[in-house]
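Please see the structure below; I have some questions.
Entry: subunit A
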Amino acid sequence: MKSTALDARRITPLARARRWLTPLAWLALLLLSAGMGQLEWLFRLIEPDVRAVVYRRSGFFALLGQHILVVGVASLLAVVLGVGAAIAVTRPAGRDFLPLVSQLASIGQTFPPVAVLALAVPVLGFGTLPIIVALLLYGLLPIVRNTLAGIGSIPAEVHEAARGMGMTAGQVLRQVELPLAAPVILAGIRTSVTINIATAALGATVGASNLGDPIITGIVNGNTAYIVQGAVLIGLLALAVDSGFERLLRRG
Partner candidate 1 sequence: MAEGRPPPNWVLLSLMLGAAAAWLTLDAVSVAANRIVPGTPHSALDVMNGWPALLLAVPMLAVAFLAWRPHDKGLRLSLAAVVALLTLLPLWLSAATSVLVTSDMPQARVAIGASLWLLLFLLLLALIELRTRLGLSRATAWLLLIPVVAGWWVALSLWLEPLALLREYQARSDQFIGALGTHLMLVGAAVAASLILAVLLVLAMRRHAGVRRVGFGVLNFLQTIPSLALFGLLLAPLAWLGARFDWLASIGVGGIGWAPAFLALLGYSLLPMVRNIHVALEEVDPAVIESAHGMGMSRRQVFLQVRLPLALPVVLEGLRITTVQAIGLTAVAALIGAGGLGTFIFQGLGQAAMDMVLLGALPIIALALLADALFGSLSECLRPGGAA
Partner candidate 2 sequence: MIELFDVTKRFGDETAVDGITLRIEKGELCVLVGTSGCGKSTTLRMVNRLIEHDGGEIHLDGQPVRSFDEVTLRRRIGYVIQSTGLFPHWTVARNIGLVPRLLKWPRARVRERVEELMRLLGLPVAEFADKYPRQLSGGQAQRVGVARALAADPDILLMDEPFGALDPITRETLQHELRELQARLHKTIVFVTHDMDEALSLADRLVVMHQGRIVQQGGPIELLHDPANAFVESLLGGMDRGLKEAALIKVGERMLPLGPRLLASERIAYGASLSQALSVMLWHQVDRLTVVDEEDIPIGELSLRRLLGARAS
């Protein structure tokens, strides 16, 4: 603890920025690529025979924004609900539900995300809302599971010591349990967001417009250039977000 505090003081802002170099590089690449509408000549090389080689039904920035919005909303809700649920079932009052919730979280993760997305449609209909709900439900599982694992792996002595020092239940949670479980929880959120970015792309098949759109349209029309455009953007988005989490986790 002490050594990291000392390190932090010694690190110049420049060095701190350098630690974020990888995620920032991915982000820059992502934003640059979103401007690839200008690169018509390049995609002409992939698909010399079709009329349109750049996906124009809506702008790449708009698609990217949509994608981020859907994943962001779903993930944020999943974090709040997931961490909240895991905390609730590890308190004395909610402990009854612990075995069921933890089993549910692990059984639920064997459900393929596509299947969950597909099942959400009959219940919720087409559009953006069912995707958010499906992503939220599926995204909950790794977060709940990891939060439970993180809190559960705290040694009993630590708990006892905290209570023995006279900390209240709330203080134990905020100052002991959550900080100790934080890396594991963060890893769960990372898994959840990574899956969500991938599953959201499939949302294009149920009527959401996001980065999956060019791919699906490309597949349907046999236009490889569209597919590549969508795929590159989704790939870069995933890499940028993932390397951001990587950075956060390494600090923690």
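Here is the rule we go by: contacts are C-beta pairs under 8 Å (C-beta built on N, C-alpha and C of every residue); 3 or more make two chains touch, one makes a residue touch a chain; residues count from 1.
How were these picked? Simply put, all candidates are chains of the complex that A comes from, given by their letters.
Source: prediction; values computed, not measured.
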| item | value |
| --- | --- |
| Of 1 or 2, the one touching subunit A somewhere in this complex | 1 |
| Residue numbers on subunit A that touch candidate 1, as the complex places them | 46, 96-97, 99-100, 103-104, 107, 110-115, 118-119, 121-123, 126, 194, 197-198, 201-202, 205-206, 212, 215-216, 218-219, 222, 224, 227-228, 230-232, 234-235, 238-239, 242 |
